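What you see is the complex with one protein chain gone and the rest in place.
And then chain A:
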Amino acid sequence: MSMRRLSPVLVMVAGLIGLWYLAAVPMNVHEVLTAAERGGAEVSPPSAMERRDMGNWALVLRNPEHLGASWSSQRPRLPAPHVVLVELYESTIDEELNGRRGLVRSGSLSNRSLVYHGLVTLNATFVGFLIGAGLGILLAVGIVHSRVMDMSVMPWAIVSQTIPIVALAPMIIVVLYSIGVQGLLPKAVISAYLSFFPVVVGMVKGLRSPDGMQLDLMRTYNADAATVLWKLRLPASVPYLFASLKIAIAASLVGAIVGELPVQQGGLGARMLAGSYYGQTAQIWAALLVAAALAAVLVWAIGAAERRALRRMGMMA
């Protein structure tokens, strides 16, 4: 990427990180002052009761000398970026090498590292995405071609999506477990469902995007429905397809993560919930960062495929 394109992004990212450090001061001020008081320092006001009722900024202004600990607090409400990075390092590379189940002590990769949890989530994401996107494309083609399908299924495809399927996750997992299905498949079902809707809506829109003039031209060629589909509708829908695939893979990742909340059997969702139970904010943020990196790589891969496809089709300069 050229410097000209990169520099504005870097400036924005640096600005956000600066804001993050700044925000950590008022966010953590209560914990920092409590810790300073325990360490024998004088804080103002001295009673914890009074401090509890005061605003964050007021406390910051009255205790400027104690704020240095804001970025290294033991139980921060907002951990500073470098604290999250240290946690990330410890739970990936350090855990894989030196952890109790790491390479040095057991000779195999650790099943407690974020790498392992990330792969668990990634598997469910992939399986769900392939099922959801495949079914979505098929249904969209059906809807555009069959009047009875369009009229009967399309309204329900929309309605069914307004069911927050992620809320069903615990139930789906319990029900599938009771009929003997567990592990990857229940999560993939949730992922598939979440990635299904964007693809159906995007593809129906894309397949209907050729305007009357183009359809009329196909008619003058006496083209049948299959030819119109292959030569006009599908090529015209490609930009819409990729746009919705990017949304779909991201939704699929969300589905896998939420699907991991009810059963603590590994995965990034399980890590986040564990962190939330034990007040380990740095652990939540580290899991979030890994999830973000996964999402970025997945969407980037689809974006790369999109650029290649559109360039070869002559739809992009």
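Some notes on this structure:
Just so it is clear, a contact is a pair of C-beta atoms (placed from the backbone, for glycine too) under 8 Å apart; a residue touches a chain by one contact, two chains touch by 3 or more; residues count from 1.
The definition used in the following text is that contacts and distances are computed from a predicted model.
According to UniProt, the chain absent from the figure is "ABC transporter permease", selected among "Molybdopterin synthase sulfur carrier subunit", "Hydrogenase-4 component B", "YCII-related domain-containing protein" or "ABC transporter permease". Touching the chain that is not shown, out of A:V11, A:L138 or A:A225: A:V11 (per the contact rule at the top).
The residue touching the chain not shown here, chosen from A:L122, A:L168, A:L185 or A:A309, is A:L168. Touching residues on chain A toward the chain that is not drawn are 5, 8-9, 11-13, 16, 27, 77, 147-148, 150-156, 158-159, 161-164, 166-168, 170-171, 174-175, 178-179, 197-198, 201, 205, 208-212, 246-247, 249-250, 253-254, 257-258, 261, 268-269, 272-273, 275-276, 281, 284-285, 287-288, 291-292, 295-296, 298-299.
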